[in-house]
Structure formats: structure tokens, C-alpha cells
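A single protein chain has been omitted; all remaining protein chains appear in their positions.
Just so it is clear, A, B, C, D and E label the chains in written order, and each chain counts residues from 1 on its own.
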Amino acid sequence: MSAIDLALGNLLSPVVLFFALGLFAAIARSDLTIPEAVAKGLAIYLMMAIGLKGGVEVAKQGLTAKLVLTIGAGAVLSFALPFLAYAILRTVSRLSPVNAAAVAAHYGSISAVTLAVGIEVLGRANLPFEGYLIAVAAVMETPAILAALLIVSRSTPREDGLSGKELFHEIALNGSVVVLVGSFIVGWIAGPAGMKPIAPLFTDLFRGILCLFLLDMGLVAGRGFARARKALSPPVILFGIAMPLISAAIAAPIAALLGLSPGGAMLFITLAASSSYIAVPAAMRLALPEADAAIYLTLSLGVTFPFNLAIGLPLYLTIAQHLAG
Amino acid sequence: MSAIDLALGNLLSPVVLFFALGLFAAIARSDLTIPEAVAKGLAIYLMMAIGLKGGVEVAKQGLTAKLVLTIGAGAVLSFALPFLAYAILRTVSRLSPVNAAAVAAHYGSISAVTLAVGIEVLGRANLPFEGYLIAVAAVMETPAILAALLIVSRSTPREDGLSGKELFHEIALNGSVVVLVGSFIVGWIAGPAGMKPIAPLFTDLFRGILCLFLLDMGLVAGRGFARARKALSPPVILFGIAMPLISAAIAAPIAALLGLSPGGAMLFITLAASSSYIAVPAAMRLALPEADAAIYLTLSLGVTFPFNLAIGLPLYLTIAQHLAG
Amino acid sequence: MSAIDLALGNLLSPVVLFFALGLFAAIARSDLTIPEAVAKGLAIYLMMAIGLKGGVEVAKQGLTAKLVLTIGAGAVLSFALPFLAYAILRTVSRLSPVNAAAVAAHYGSISAVTLAVGIEVLGRANLPFEGYLIAVAAVMETPAILAALLIVSRSTPREDGLSGKELFHEIALNGSVVVLVGSFIVGWIAGPAGMKPIAPLFTDLFRGILCLFLLDMGLVAGRGFARARKALSPPVILFGIAMPLISAAIAAPIAALLGLSPGGAMLFITLAASSSYIAVPAAMRLALPEADAAIYLTLSLGVTFPFNLAIGLPLYLTIAQHLAG
Amino acid sequence: MQMHLKKRIEIVLEAPGLRRLTETLERLNVSGYTVLPAIAGNGRGGPWSEAGQVSDAERMVCVICIVDPAREEEIVGPIFNLVKRHIGLISVSDAQVIRGERF
Amino acid sequence: MQMHLKKRIEIVLEAPGLRRLTETLERLNVSGYTVLPAIAGNGRGGPWSEAGQVSDAERMVCVICIVDPAREEEIVGPIFNLVKRHIGLISVSDAQVIRGERF
Partner (left out) sequence: MQMHLKKRIEIVLEAPGLRRLTETLERLNVSGYTVLPAIAGNGRGGPWSEAGQVSDAERMVCVICIVDPAREEEIVGPIFNLVKRHIGLISVSDAQVIRGERF
């Protein structure tokens, strides 16, 4: 497949089209909504399905040094990227230190949904990947949050009575991290044989449910956008498009160094380039409540996510194929 | 299959039996309930599945003059039937003009769930149908609402400050219309190849989820019935059974003229004979808030829907087979 | 399979592992939650799937004397076990009469989820079972509640104005009983042919959805445990482990007398040994509101359910295989 | 705009008892009520949360009921009798409404 | 702690009318509001319950809105005009808040 075929096939896949439908409905102010309980249920399903898939792959392939190295590389990236993102934001935009740090945390962390669509893209292209990249994803969720706290603590002294330990507990045991890591372990223990009877739910339905979920994300992104337009200045919006490209440019050579397969390299780049939308926003409300949620949520879900969906993913796949080719 | 076999097979299908179970549970005042969020999620799933199915069929068959004509015929029917329904109601019942107009709107519009069960009946009888009937369904949702407004505006002057444009926006972008039309377009663009990976969710599970949904509809219909008995006089109840038959009698020759296949003709008649239960009630709360919701909801969901389910659908299929035979 | 292989295979099955994950998340105070609406939707799905399965089996095998005898035996057991449980509790623990009676009702009744996992265990072991055991399960739900009321009425006079008839109505038409019995009848009428088109939802997804549901049960059990530790004295906790074994010891010879197959005997023992967690708690809030919900819920869901899951089920299967072997 | 003084009764009650409460209200000819869901709480019975619950046994609802001050006593009494066996809480406050004749 | 007397407006309204209500509130420059879901109720129109409903036609919401007493009249009037065509109920009570300048 050429890069353009790939991009077009991606844009015309039901998953992306349903996101567009949601976006349209929200911007046209339709009263279409997906109930919160259903959206949360779908998100838990997606985390379980991704986690299981990764765990089963690791059960097949076994523990290797490459696995440990890749996880380590992911953790370092997640911790380092927010410093870069913060520096860029403070240079090009007028965001306050706290707002800039909160945004930066989202870009160091990862988006499980972008990962899910990435897996779907690989499925369509018939490319396998190293299962432990799911573990890498789980590990990359939180270091970015710590980095943001570190950044802020250097500029603003903390005043509330909350101990760092308590905060760390709230962040590390965030529900989405627990489900992802937990399902990964379940998949690892159960292995391919244990996975078989539950595959009709967690494998066969995966892409269909992704459509439903992306319809919802389109709705939420569209609504957020309508509302936060004022909060987002052009430099900030530009950042939401440039930052994933910068992260991808940093992650690509690392993926090559690690010797990942094309599929694995594509997911590694995708993780670096994606920005959180479930775990980090909730953590920021606790850790940096002064930061403006409208800014980071809209930027992450309304700018970077659609960019990755439409342009990023096929691009990262093309890069990964060149790296490994 | 003889007509009686057909009717019996229909009555004993799990879909109808689960509706009966819900009806029984509600009338017996069981505390069984399906959470609102789940019911709404199931409804969105059904709209997506129907829309995708129709779009994929059109992708297979291409745009034809018959398609355009059938859509046009559907729109005209949806706009004309409320005038007839209104005249009948005002003659035989004591409903006020506003209540009669609100009821009439429901009978010009369509029921996506009746359509879904109709598709299921065709599936059981192994009959194909023209995919664009889904588009016809989408187009038939709203003209009936405009007809009802026209009817009322002739008798009662509007007094609130709402512009017609604002109202039209609220009605045309009703969530169920957006999902149905949107999924139709997604199915059309994605085509059979794009549909394949999401078929396990949207095709294979369709009938099972219909069972769950009809259990819920039985519960809601039964509860409404217990409560609105007083509101429904015998002539009104009779109208709820006669009107679908009248609409079917009008739609059948049109279907023959259009040259639809037996399956397509059956769905066209079903659309005419079905009455709305999701889109129109919500629109009536906005457009004619003075009308009594207990009357139109119970009539549509508690009288006409079960009638169509048990007797109407096999009848319409028999008619359609004779028309085309 | 040896008994130990069986136990290990059970412990490492995804169903049990997800329960453990939920338990861990709750005890570690993660904010992971499954929305109430989703949990209730999953529970209704499970009841429908179990009921349909049972009904279809009976449709295949027809009505037999053994069926009637087994249902009768189940009803008697459900009514008798609470008296035994009450006597034990009053002897070994310091629970008040009302609390002891409320707990006792749970142990006479059955747990549909334990039954579902039991069916899953049989599926993994490729063992068939008599479909009417689902009907036995439905019949065993309520006699235990009546027994508890009888026990209490002997010690405490009722003072509220509620008629026994009203109470009986609320209990007998409990939603979970209605769905289970209703789906059983639907399955029976529809038969294997009617089941086929809905099997992708109700058969293929069964085990996967059980995983989701058990994740939720682990969360709820873990939270209850954290909270009700104080309410549960060591003798009460011990009762939660001993009582299922006692019930199993009573049920096993009855299963042998009835001439049930190994699979059927295993489920019969499981029903006796399981304790209610959906129907009876709600009934107790109505019938014995003075009883402390924290005690009976935590004991049933936090002690007996995990015990049955991890140790009970493989044990009951081993017993059943020896009985029939 | 002419406002009328009424009493706003707020009842927090465990969900399984709701039907009995609403039947009591109807028997008392109370003109209307509204039920709000509660998602978590704490009391002498310890904390609870609806999250993931399948049974309604531990869930609470919050019933709001606006009544005429003249009828307060006659309504609160029977409600209290019903609620006292269940887990629950009744509070009463003042509220002004517009269409006073309705209550 | 210095508290300021405000008015707490509570509106029970059928869900399809919510958007019109919030647009009215925004037009009136009301500083904020909170919407709570209602799950069941009863009134002259008979009992209703959200259970299993797919359409919002019969659902209610409860909107809470804390406003300055000086603005009560000017806000309650337009809300009443809107609500009176819909199914709904408005009640007003006193409440104390801390950051009084916000309302």
C-alpha cells in the first residue's frame, strides 16, 4: 500500500467516519448524546480488550530483554516529553506556568483510544506487533504527571495540606491504569487458550465497539470545541498539531534502535505522539486544580486526537515501515 | 410459507416473546427495569446497525432513479398521512385540536424499531430488500412533524417567542435522525469491505440486541398503559389499530407502482403503517408542549406498536408478496 | 482432569482473574468503577442468557418426571436450608434474631452469577447438563425468603401495616426472578431454531461478558469488605465458608438420588451452596428493614461468593463426578 | 410576581422503600413529588456508593415534595412512620412557589 | 466566616425544554446553574419514571440556580413564562453563600 492509499483508507474507515459524524452532530448542535454510563462502560471494555491482547501476545512470545528495554524507553520518554512541551508552550504561547504544565503532562502521557485505533490500522494492514507495547502504554501513563508536578513545584510552592504520597496513590491507582495493567496480566496468565472462549467479546467486537466509542468522542470533542474556542489561542492550537510530530520524530529513532518490528515501531511512535484524554485530565483536577480544564481537554481531544486519527496514524505507519524496511 | 405459518412464526419469535415478557412484567407491577442509559445505548446501536446495513446495500447497488422516486414517495406520504389522521381523529374522537395534531404527527412519521423488527422478519423469511429503504425511513421521520405544526397553526395562533427556524433546527437535528442518516452515509462510503471488520457487532448481534430492546419496550409500553388507560377513550384506541391498516392500504399500491421487490415493498408498507416513538414525542414536547404526552406515547407504543409487531408485520409481508407475485 | 488441575484451571481462568482484579482495585482504593447502569444491564443480560440456555435445553429434551422431581427437591431445599443456617448462626455467633434470619435467607436462596460461573466451568470441562436446572434455580430464589419471614415472625411480631400479600407480590415479582423465568419460557417456546439467530449475543458472548461482570463484582465485594470488616465477627466469617460446604453435603446425595448427570449434579450442588446477592438483599430491605445490610451483603458477596468461585466450584464438580461415576 | 409560602419536604430513603413511600404520598393526596437519584452517602450505617451495584438494596433516592404548610403535620407524620423502619432522613424547609393553588 | 443571603431557585422541568431554559438563563446573565437528573415523579400529569425510556419526552430535570435577591423578580418572571407552557415547577428559597460577589 502506498502512503496515500493508506491515508485515504484510514480516512474512509468506519472508525474515523463515525468520529466525524459525532463531530458534525456536536458542531451542528444536535441533541444526540451517548449516556455517560455507556461511554464509561465502552472505555472499560476498550482497556480490557487492549490489555488482554497485549498480555496474550507476551504469553506467546515470552519475556525478553527487548521487552524490558522498550518499557524503560517508554517510561523515560513519558517523563522527558513534558519538559520539552512546557518549554515550547512557555516560549510560543501566553499560557500561565500552571496551565502550560498541565497541558505538557497530557503530551507526555498516552491516549489508550489512539492506541486502539492504531491497533485497528495495523489490523487492516495485516501487520503484527510486539504485544508488550501494551505494557509500554500502561507504563507511559503516569511519569508525565510526575514531570508536570515537578515543573510546577519549581515555580509555585504547594500550599494545600495534601501529602505527595496521597496524591501519588490517587494517580497511580487511576482506574484506567488499573484496568489496562490488570487485563494485561490476566491475558498473560490466561494465555491464548484462556483467551479463546472470551475472544468473541474482546477480539471480534473490538472494531465495532471502537466505532461506537469514536462517535462519542466526536460528540464530546465537538462540544468542547464549540465551548473552548476562546480559551485556545492560535499558538496553542498549533502546538496541538506540532507536538505530536515532534514527539514522533523523537520516538522514531528510538524505535529503530530498539529493533522493533514495523507494527511495533508504529505503535511506539503513536504512543509518544498521542496525548492523554482519560487518565491525565482527572489527575490534573486533583494535582493542579488551578489549571483550566477547558484548555487541556479541548487541545488534547479536539485538536491532537483528530489530527492523529486523520493524518498522524498513517504517517507514523509510513515512517515505521521505512525505519524497519 | 403460508400467511398463518408466517404469523405464528412471528408471534413465537424471541423478539416478540421478549416484548410480551416486558409487557407482562410491567402490568404485573414487577420492579424489573432496564436502566435508561442502557436503553438509550441500545437505541443508538439499533440506529447505527440499521443505517449501516442500508448504506452498504446502496453501495452495492448504486444510485438509481427508483431510489430517488421511493425517497420522494416516502416524504410525501409522511407529510400527507397526518392530515388524514387528524381528520379521522377529529371526527371519531373528542381529542382537542392540539392533541389530535400531536397524535397525527406520530402516524405520519416512522418507528425505527418497527423497521428493525421488519428487517428481522425478512431475515427469517430469507427475503432481500432494497437498502435505500433505510434512507426512506430517515427521510420520513420529520415531514410529519411539519404537517402537525401546519395543522395546529391554522387553528391556534402561536404565542411564544420561538422562531420557526429555531424549532426546525431542533427537530431536523434530532439525535435519532442524525445517527440514522449518518450511519447510512458511513455505510455507503465504507461499503461491504469497510463493513466486514465491524460486522460481528453490527450484523451478527443485531437480532439478539433487538430482543433486549424489545424487552425494554414491553416494560415501557406496559407501564405507560397502566397509567394512561384513563386518557385513552375507545375511539382513540381503535384509531391506533385502524390507522396502520389505512396507511398500509395507501402505501401498498404505491410500493407496487414503484416496482419494489417483495422485501422492499414490505418495508415500505411497514414504514407507512408504523408510528414514531422516539423522535416525534421529543419534538412534540418542544413544538406542542400543550399536547398531552400520555395520550400520544401510549397510543403509539402501547397500541400501535404491539399491533404491528404481532399482526401487522406478517400481514404486510403477505400483502407485499401478493403485490410482487 | 484431576481435581487439582481442575482447581488450578479454575483459578487461572479469566473469569476468576477478573474478579481478583476487581477485588484488588477496591482494596487498594483505586477509583475504578463500573457505572451502576452498566452493571444492571450486564446482570439482565446474564439472566436472559442463562434462562434462554435452560429453556432451549428443555425444548430439546422435553418434560420428564425427573424434571418435576428436581424442581420440587430444589424448592424444599431452599425452604429448609434457612432454618439450619439460622440455628447455626444463633449458636455460634452473636447476631440478633433478625440479622441471623436475614443472613439465613441468603443461604437458602441461590446466586445466579455463581450458577453462571458454574455453567462456564462445565463448558470448559465439556460437560453437558440438564437444562431444567435453570428452572430449578428460578424456583429456589424465593422459598428461602418466606422461611426467613417465618423464622422472624415467631420471635418478633410484625407491626407495620403491610399485608403479607403485598409483600409476597413484591418478592415474587422481583425483576431478577421475572427475567430468569421469562427467558426460560422464551427459550422453551423458541427452541433451538429460534435460538440460532440470537446465539451470537446470548451464547458466544456469554463468557466474555461474565468477565466484565465479575470485574464489577470484585469491585463491589472489595468495597463492601473494606467497609464492613467491623460488622463481621470471625464466627460469622467462618459461617460464610462452612455453610456452602454443609449445603453441598446435603445437596450431593439428593442429586445422586435424583439421578442427575455429572454436569447436572454439579449445578444442583452449586445452587444449594451458593448464596443470593441480587434478589434476596433487595427483598430483605423490604421485608426485614431492621436487619443490617452490611452484614448479609458482605458475607454473601465478600466471603461466600469468592470461596465458591475459587474453591467451591471445582470441589462440587469433583464431588459430582464421583457421585455419577 | 405573587409568591406563596409552601413547605419543601426532602426525604432521603433507601431505594427499595421508594414504592411504599410514593404509595403513601398518593394515599395522602399529595399533589406531586420528584425523585432524584443519590449516588453515594454516609450515615450511621456507614458509607455506601451506587457504583457497580446490581441490587438496589444499598442505594438511596432523594424525594422532593412541595406541600401546603397547612398540611405539613398531616403529611410528615405518616412519612416518618414509614421511613423510620427504613434507612432514611426527612428534612423540611420553606420555599416560595408561584402557582400556589396547586399544592 | 462572612455569609451572604441569596435566593436558591429550583426548577423541575421536562428534559426537552432544558435547552430553552439554559438559553434563557444565559440571556438573563445568570452567573451559573446546576442541572440534576430526576428519575421519577408525579404531578397533575400522572406518575412517570425514566426507567428504560429512550425518548426524553417524559423525563424531568431539576435545575438549581443561586441568584442575588435583588435580581429574583427579574429572573423568575421570564423563567415562569417559559416553564408555564412546559410541564414544570418553580420554587424559591433562601440560602447563604460565602463568595457573595459572584452571584
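Keep this in mind: contacts are C-beta pairs under 8 Å (C-beta built on N, C-alpha and C of every residue); 3 or more make two chains touch, one makes a residue touch a chain.
Since the structure is predicted, the reported quantities are computational estimates derived from the model, not experimental observations.
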Sole residue of A:Leu69, A:Val92 or A:Ala294 that reaches the chain not shown, by the stated touch rule: A:Ala294
Full-complex contact with the absent chain, from A:Leu260, A:Ile278, A:Leu299 or A:Leu317: A:Ile278
Per the touch definition above, residue among D:Ala15, D:Met60 or D:Val97 touching the missing chain: D:Met60
Hidden partner chain, residues of subunit A it touches: 33-36, 39-40, 42-43, 160, 162, 170, 216-217, 219-220, 223, 227-228, 277-279, 281-282, 284-286, 289-290, 292-294, 297
For subunit D, the residues touching the chain missing from this view: 10, 12, 36-44, 47, 60, 62, 73, 76-77, 80, 89-94
Missing-partner contacts on subunit E, residue numbers: 1, 3, 6, 8, 18, 22, 25-26, 31-37, 61, 64, 66, 93-98, 102
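The definition used in the following text is that only the chains that are shown with their structure count from here on.
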Intercentroid distance (Cα basis), subunit D paired with subunit A, Å: 45
Multi-partner residues of subunit D (at least 2 other chains): 19, 56
Interface hub residues of subunit B, defined as touching at least two other chains: 31, 33-38, 40-41, 170, 200, 205, 282
